[in-house]
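Notes follow once the structure below has been shown.
A single protein chain has been omitted; all remaining protein chains appear in their positions.
In this document, chain identifiers A and B correspond to the written order of the chains, with residue numbering beginning at 1 in each.
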Amino acid sequence: MNELERFLDQVDRDGALAETRARASRRRFLGGALAALGAAAFAARPARAASGLGANDVDILNYALGLEFLQAAFYTEAEQSKALTGTTARAARTVGAVERAHVTAFLKLLGAQAIKRPTFDFQGVTENQQAFLKTAVAFEDLAVAAYKGQAPRLRSDAVLAAAVGIHSVEARHAAWMRQLFGITPAVRAFDRPASRPQINRIVASTHFVSAPAKMSARTDPQFTG
Amino acid sequence: MRAAHAVAAAVLAATVIGTGLVVRGRDAGASATAGAADELQALPAAPAPALAVGTPKPLAGERFRSTWTVVRRRVVAVASPDPDSRAVATLALRTSEGTPNLVSVLGRRSDTAGDVWVHVRLPVLPNGSEGWVRRDALAAYEEVRTRLVVDRARLTATLARNGRVVFRAPVGVGQARWPTPRGHFTVRSRLTRFASPFYGPLAFGTTARSPVLTDWPGGGFVGIHGTDRPQLIPGRISHGCIRLRNTDLLRLARLMPVGTPLEIR
Partner (left out) sequence: MAYRRSMDEGHPLRTTRRRAIGRALAGCLSFGLAGVALDAAGAGAGSKAGDARIFKLALEIEYAEEAFYREALRRGALRSELREYAHAALTQDGQHLRLLRTALGSAAPARPRFVFGDKTKNERAFIDTAAKLEDLAVAGYNGQAANLTKGGLTVAATIVSVEARHAAWIRALAGEVAAPDAVDKPITAAQVVAGLREIGLRR
């Protein structure tokens, strides 16, 4: 079972998501290499000390950047697919613009130490309104848990200040997507943190992290000439 | 949650009880006001955040964006987004150039079961064929903002990026009996390091097919490539391929990613 749904058990109540998973499990990636490449995209680069930022904080910032890349790409592709309507479409536009702004800010701060932008294969969840909402809820709750888990590990006060200011915005997003999906925006009084291994496992289980296709070859042309 | 909350409270209590806080006066509430200002002053303002997040911006230039992807399992493309629709063509995993089989994405639709179907251009005859495949037959979407237009009357190739022309060059196209076909296609592969000087330093594969040379090895696909006879360009000289002088081709190759839509007029 996909760990994304396990993590957000409340979304899987009536088995609707389990059904989606059953369909998706038939479509396994043919190349394990692709998954490995995907995992590499989420592994922190060996961090050298940048001006003002220690290796620990660079590592955590890159980790957050990976999640922001994921979210930005998700909302952007959903908007571009034109599969969304009404208030959901408007929410995707607003949240997508915010996540893209987050990405830009992280890239500016990290400079040459930023991880590369991964390629994402969303396998249709950006092209169907219900699938989009389910996944959006999952991503936002995931981002909240991730920021919450990492914030206490930051060394720099300035980076912490930035992290908490984004963490609460992701929580607003989570509530918004839940409301649109029709489930309660706030499930419990105390939101839970998640660890990096937990988050990484969940992201990897979606198989959304892909790699660019190799479109060059060294074969002799056979064109008509 | 009560169990967790009680634990949390106990832990937190252990944290703060050790402070040796003195409760000033009898009424903790009232003196909280008196002491409040001092206490608040002891709490510094938040530091400036390390990240400067700019104003969120809407997507721009969408009209210049084109989407492509590759097939990730052999699949039959059908005429409409419905499993019972008639077959149009089979898409193999690889092209005859040996590269992943690229398709341009024209749109998508969900069927009644919630499955996503994608509308794609097919690299089959007749030229301009389109069909629908299930989303799970395709890999990650990639995008380009470039567009190549080859004008057979003017014998020019023009590349635009975000609507702005960034490249123009004369071309050779097919002779009358082996015409370069008209229509909408995609640049789908890039071949390099091959031996023959006939094709120049590199060659791009396209999804365009010769309507007459159907028995040609590889299927008779139109390429965009260089030449060992540059003096013939511009001209109607080829078996259907689009030929550029080698220096022009190399310039184009720096500007044009695979996946670029190709319009042949």
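In this section, a contact is a pair of C-beta atoms (placed from the backbone, for glycine too) under 8 Å apart; a residue touches a chain by one contact, two chains touch by 3 or more.
On a predicted model such as this, the values are computed, not experimentally measured, just so you know.
Colleague: Which of these, A:Gly86, A:Gly182 or A:Pro197, touches the one chain of the complex that we don't see?
Modeller: The one listed residue touching the chain not shown is A:Gly182.
Colleague: Return the single residue from A:Ile166, A:Ile202 or A:Ala217 that touches the missing chain.
Modeller: A:Ile166
Colleague: Write down which of A:Ala55, A:Ala89 or A:Ala151 is the residue touching the left-out chain.
Modeller: A:Ala151
Colleague: Residues of subunit B in contact with the chain that isn't shown?
Modeller: 1-19, 21, 23, 27-29, 32-33, 36, 39-47, 49, 51, 53-56
Colleague: In the full complex, which residues of subunit A touch the absent chain?
Modeller: 9-10, 13-14, 90-91, 94-95, 98, 101-102, 144, 148, 151-152, 154-157, 159-162, 164-176, 179-180, 182-193
Simple rule for what comes next: only the chains that are shown with their structure count from here on.
Colleague: What part of subunit A is in contact with subunit B in the complex they form?
Modeller: The touching residues are 20, 23-24, 26-27, 29-30, 52-53, 76-77, 79-83, 93-94, 96-98, 100-102, 104-106, 108-109, 119-124, 127-128, 130-131, 156-159, 161-162, 165-166, 188-190, 210-225.
Colleague: Going by the contact rule set out above, which residues of subunit B touch subunit A in the complex?
Modeller: 1, 4-5, 8, 46-59, 62, 65, 67, 69-70, 72-73, 96-100, 102, 107-108, 110, 114-116, 118, 135-136, 139-142, 174, 178, 188-196, 198-199, 203, 205, 210, 213, 216-218, 220-223, 225, 238-241, 258-259
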